[in-house]
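Every protein chain but one is kept in place in this view of the complex.
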Amino acid sequence: MTITLIFLACIMVTVIGWLLRQTLNTQPWVSNEIDDAVSGKSLDTNSKAVGLATFLAVATSLFGLFISAYTLRMKMPDWNPLAEPDLLWINTGALVLASIAFQWTRGAAVKNNDNSVRIGLAISGALSVLFLGGQLLAWYQLQAVGDTMARNPANAFFYLLTAVHGLHMLGGLWVWARSAIKVWTGAPSEAVRVSVELCTVYWHFLLLVWAILFGMLLST
Amino acid sequence: MAYVSIADRDHEIEHHDPQTFITKYIWSQDHKVIAIQYGLTAIFVGLIALALSVMMRLQLGFPDSFSFITPESYYQFVTMHGMIMVIYLLTALFLGGFGNYLIPLMCGSRDMVFPYMNMLSYWVYLLSVIILLISFFVPGGATGAGWTLYPPQAIAPGTPGIELGIILMLASLAVFIVAFTMGGLNYVTTVLQARCRGMTLMRLPLSVWGIFMATILGLLAFPALLVSAIMMLLDKTILTSFFMPAMISAGEQLSHTGGSPVLFQHLFWFFGHPEVYIVALPAFGIVSDILSTHARKNIFGYRMMVWAILAIGGLSFIVWAHHMYVSGMNPYFGFFFATTTLIIAVPTALKVYNWVLTLWQGNIHLRVPMLFAIGFIFTFIHGGLTGIFLGNVVVDLPLSDTYFVVAHFHMVMGVSPVLVVFGAIYHWFPKMTGKMYNETLGKWHFWMTFFGTYSIYLPMHYLGFLGVPRRYFSMGTTDFMPESAHTLNTSITISAIFVAVTQLIFLYNMIVSLRSGKKSDPNPWGAATLEWQTPDNPPKHGNWGHHLPEVHRWAYDYSVPGYPDDFIPQNVPASAEAPAGRDHGIHH
Partner (left out) sequence: MPLAVALIVLVVGSLIFHFMSPWYFTDLASNWSQIDTTIDITFWVTGFVFVAVNLFMAYAIIKYRNKDGAKADYDPENAKLEWILTVVTTIGVAAMLAPGLFVWAKFVNVPDDAIEIEANGQQWHWSYRLPGDDGQFGNVNGKLITNDNPFGMDADDPLGQDDVLVTSPEVHIPINVPVKFNLRSKDVLHDFAVAQFRVKMDLVPGMETYLWLTPTKLGTYELLCEELCGIGHHTMRGAVVVDEQADFDAWVDSYPTYAETQAAAAGNAAVGAAQYAVCAACHGQNGEGQKALNAPKLAGQSAWYLKSQIKNYQNGLRGARDDDPLGKTMAPMARTLATDAAINNVIAHIQTLPDNPAPSTVTGVESNGAKMYAICAYCHGKEGQGIQAMNAPRLAGMTDWYLANQIKNFKAGIRGEHPTDYYGKQMGFMAKAMQDEQAVNDLVAYINSL
């Protein structure tokens, strides 16, 4: 649980520290023209970005708790470490490239380069699907050698963590698909700029989570 | 911090003016309609849970007298009563109901930031309720594992509902968490990004602060329930061993290997304790506003109240294991968790002091919402103080798992928030419906509920002192239980039935007032907060007509010296005040 607590402490410190820098220290009953002029927007950014940031905090809590459960369960005597398939390295490579491709697409979207956005979305999407396919293949390889889920808690955690991470990516791919269809059917890149920016953040987050999960799975 | 001009803001909110009956009242994206949908659904399941509690009490008060109450059905009643009340009633009602209704109105926004997702949130919540209710009717019935769903017994033979009931329960929880997350993202983003001009964070009413912090707690804590639900579902369906240890059931070895039941408890309470504050913080906020409005006096120590909400929210994540003092976890944890738990008593106590000090030198109008708010202070003091018994690790040893625990959490998490719910419904009923409720019936409802619940729970603490264990289908003959303790149980049951029946007065009052109540004044209480300043009553879609309000002061300008009225709405500019101007700073 320590790991989750560290995650949460970070989130709480961010939230409370940020609130502190806001107007928390004023005496609100004293009339104040500066306050009267405040727009009522706490962050100088798109509300969707705030929504996404909040969602990523939720996802962080979720993965943090899975990792905590993993480290606690690992200490029990029936734990038998799993030999992860080497294929995971290739999948990781695909995810890194997908993340880079999104970053590149984002650059194109900011410059309103319609063609590059179309190509960028195609590449990043394809790499992501490749990653998911690779993960499924890894499952298949494990099943083939008899490493099923119920066989050992280490196996169960492997399937569970990869599945949750995969679902997390599917959620991102839904937003990706909406944007991709928009630009491929002729919409200008301006129409998907915000989505592409948010997807980029989302994919970097996916990569970060995967890097942590993969590191943990490999090292135990 | 850059200030963005107001014109930039309004268009960020998607507007969908409803066209038909369906889009207006059913498939609606209006936060007020969604709030009422959430509220009515929550109250509906709450009534079911109330009926379940009456059945439980019948068995406890008159053991072995009813053939339809078997040990199986008793444990199913207990489980579903608890789960429905905590999650599907209180969480949904405070956040989905009051959160949805109040946040945009109190912040001065037209709607939630993501109205479509807000609408989905309700329908997904409804789906979770339907799954939950289906579980009563599947073979084997609903789960009887207790609302804490502790493995192994939640999915091991010997417990009712291990066939399908527990699967549906866990599935329903997972769906609920999805619904809550969709709503929660909205509440947080709306409070952060869609307040009207001049509405700084420190000018927000405490209701919004309480709901905001509770939502953050929910967003971070519900994943723990999701994690444990998923892992238990896998233990149940494909026989993994996350939580399930090697065990023998009815003489047979089960196939699970050495999982950890204590791990589940850690995850569950990591959610479960913040859950207490998910329910309590909105209640704290709402009660602050009701007290201030009806005492015609600013809330005392506003800044301390905000800080206390933040402190309680933060601390609530490091106290969870006080539910596990006798769980067999490393006993040295007891030192840490007893200390953090008792520390949390300090900001909580300060909130109570500030409520009482708000009444001091006030001009107290004892209308129905105020009765409920003051009733809440009483029950909350009682429940909070008994919490100190249970938080202090050695005192918990004799009291844990007895009726003292049941009495404590019903006082603090049942009666107290429910009194706030009633107070809030009466307080905002004129705003939500444009009609006035019947004051006399409202008072009757208060008195009977307040005295009735206290006569249930005060004696129950003493059964706990005696050592009577909770979750017993019947006590039979127990050496240390005198006959009078059984009589006490009977009297508690009679009180419980009385309180349950009393709620019919409330339902009657609401229905009749809705149909034929007097038309209400737009601001019958003379409240300063924004939701009472809408151009229409009840507010229409978009809330504010053509122009968003602008805020010039905090939410508590009541009885300002030198000003003729005893309140100044938040959107009144400073120049409109009495000539004396705003020289009122700190008095002392």
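Order as written gives the chain letters A and B; numbering starts at 1 within each chain.
Everything below uses one rule, namely that a residue touches a chain if its C-beta (ideal position, glycine included) is under 8 Å from a C-beta of that chain, and two chains touch if they have at least 3 such contacts.
What you are looking at is a predicted structure, and each value in this text was computed from that prediction instead of being measured.
Q: Which listed residue (B:Lys297, B:His410 or B:Lys431) would be found touching the missing chain in the intact complex?
A: Selected residue, touching the omitted chain: B:Lys297.
Q: From the list B:Ser260, B:Ser288, B:Ser416 or B:Thr433, pick the residue that touches the absent chain.
A: Once the missing chain is taken into account, the touching residue is B:Ser260.
Q: Which of these touches the unseen chain: B:Gly183, B:Pro223, B:Gly285 or B:Gly334?
A: B:Gly334
Q: Just name the one of B:Phe62, B:Phe465 or B:Phe498 that touches the chain not displayed here.
A: Looking across B:Phe62, B:Phe465 or B:Phe498, the contact with the absent chain belongs to B:Phe465.
Q: For a quick check of understanding: of B:Leu239, B:Val356, B:Ile497 or B:Ala574, which residue touches the chain that isn't displayed?
A: Among B:Leu239, B:Val356, B:Ile497 or B:Ala574, only B:Val356 touches the chain that is not shown.
Q: Identify the residues of subunit B touching the omitted chain, counting contacts across the whole complex.
A: Given the touch definition above, subunit B has residues 63-64, 67, 70-72, 75, 144-146, 150, 152-153, 156-160, 245-251, 253, 258-262, 295-298, 300-304, 326-328, 331-332, 334-335, 338-339, 342-343, 345-346, 349-350, 352-354, 356-357, 359-366, 371, 374, 377-378, 381-382, 385-386, 388-389, 392-395, 397-398, 400-402, 447, 450-451, 454, 458-459, 462-463, 465-467, 469-476, 478-480, 482, 484-485, 488, 556, 558-561, 566, 584, 586-588 touching the missing chain.
We take it that only the chains that are shown with their structure count from here on.
Q: Please work out the Cα centroid separation of subunit A and subunit B, and write it as a whole number of Å.
A: 31
Q: Can you check the complex and tell me which residues of subunit A touch subunit B?
A: Residues 1, 4-5, 8, 11-12, 15-16, 19, 22-24, 26-31, 35-44, 46-47, 50-51, 54-55, 57-58, 61-62, 65-66, 69, 72-73, 76-78, 149-150, 152-153, 156, 160, 164 of subunit A touch subunit B in their complex.
Q: Going by the contact rule at the top, pick out the subunit B residues touching subunit A in the complex.
A: Against subunit A, subunit B makes touches at 1-6, 8-9, 12, 107-108, 113-114, 181, 184-186, 188-189, 192-203, 216, 219-221, 223-224, 226-227, 230-231, 234, 238-242, 246, 255, 257-260, 263, 266-267, 270, 298, 302-303, 306, 310, 314, 317-318, 550-554, 556-557, 573-574, 582, 584-586.
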